[in-house]
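Let me begin by handing over the structure; questions about it come next.
One chain of protein is taken out of this complex; the other chains stay put.
Moving on, here comes subunit A:
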Amino acid sequence: MSLLSIRDLVVSYRGHSGGTVTAVAGCNLDVEAGQIVALVGESGCGKSSLGKTAVGLIHPAGGSVTFDGERVVPLGRKARPAPQRRLQMVFQDPFSSLNPRRKIGDLIADGIRVSEGHGGRRFSVGECLERVGLSAGIADRFPHQFSGGQRQRIAIARALAADPRCIVADEPISALDASAQASIANLLVELVEELDVGLLFISHDLSIVRRIADVTAVMYLGKIVEMAPSEALWQRPLHPYSAGLIGAITEPDGEGRLPADLPGDVPDPAAPPSGCRFHPRCPIALERCSVEEPAWRLLAPGRTVACHRAEAALT
């Protein structure tokens, strides 16, 4: 069994008018030790809900999350079972995820305290800071004294302090300047290799995901529509939505190429389209696509996709 294993996961919220909105509508995903799995999709597709449920911050409405062979217990009044503290999370905005009134050293010490009793290593604050490229001497300072990129390093150091075996990072670089994005992305890759942790990297940015993730899962309106090794997905997407996402990316090459337009908007998740959820925006949809939901199929080694027309893209 995988280190982190998500099965048939359903997450729903109560909507404005009393109905339910299903943000995650039955997803499967696995993360192995030493592996970076990216989950990409546009805003509102349910990727953050999936990530939060994976670490136990949200109660799933159905399905399960298993970490290291044990079912993940959603956070409640009682302390988390010690082994599950080795599943950690890094958030998008390092300006709100670090308490501004506490010193860096105290923030990291919280993470170290979490590691008590779970059988992992116990680090010192200095070790944690140095591992993310910061100096041990900053422990007495406060978050506001650091730039966005440095703060995200501190947030990562806090997650590492618990000696995690798996980290879920929700858009960990998208709030940062371009130069800081590259350095945090590189840092995460190094840490995964060095510490053999699993990383679920949630992002809207396929071009960065292609650089760092081993496997990429593409999510649309609550469903994972394609999963593949990242470079293969980039070179030859099998789902028309993946192709649309890739085509819309702008390249800073100076060539003056306008990105391809994917017409239409993401539909309301409270009332998803019938059949394949992507069919109203799909350039190659058939009549069948509006009626019959496509099955999740293995089409080539390592390549799974939910699309009636995927064979066409393969040949």
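Just so it is clear, a residue touches a chain if its C-beta (ideal position, glycine included) is under 8 Å from a C-beta of that chain, and two chains touch if they have at least 3 such contacts; residues count from 1.
Definition applied: contacts and distances are computed from a predicted model.
Asker: One chain of this complex is not shown here; going by its UniProt record, which of these names is it: "Tryptophan synthase beta chain", "3-oxoadipate CoA-transferase alpha subunit", "Oligopeptide/dipeptide ABC transporter ATP-binding protein" or "Fe-S cluster assembly ATPase SufC"?
Answerer: Hidden chain, UniProt protein name: "Oligopeptide/dipeptide ABC transporter ATP-binding protein".
Asker: Hey, which of A:182, A:232, A:286 or A:299 is the one touching the hidden chain?
Answerer: Reading the full complex, the residue touching the unseen chain is A:182.
Asker: Given that one chain is not shown, which residue among A:8, A:231 or A:311 touches it?
Answerer: A:231
Asker: If I consider the whole complex, including the chain that's not displayed, which of A:39, A:90, A:262 or A:285 touches that chain?
Answerer: Candidates A:39, A:90, A:262 or A:285; residue touching the omitted chain: A:262.
Asker: Using the document's definition of touch, tell me which of A:118, A:158 or A:210 contacts the absent chain.
Answerer: Checking each option in A:118, A:158 or A:210, the one touching the absent chain turns out to be A:210.
Asker: Extract the touching residues of subunit A with respect to the undisplayed chain.
Answerer: 42-43, 147-150, 177-183, 185-186, 204-208, 210-211, 231, 244-245, 247-263, 265-266
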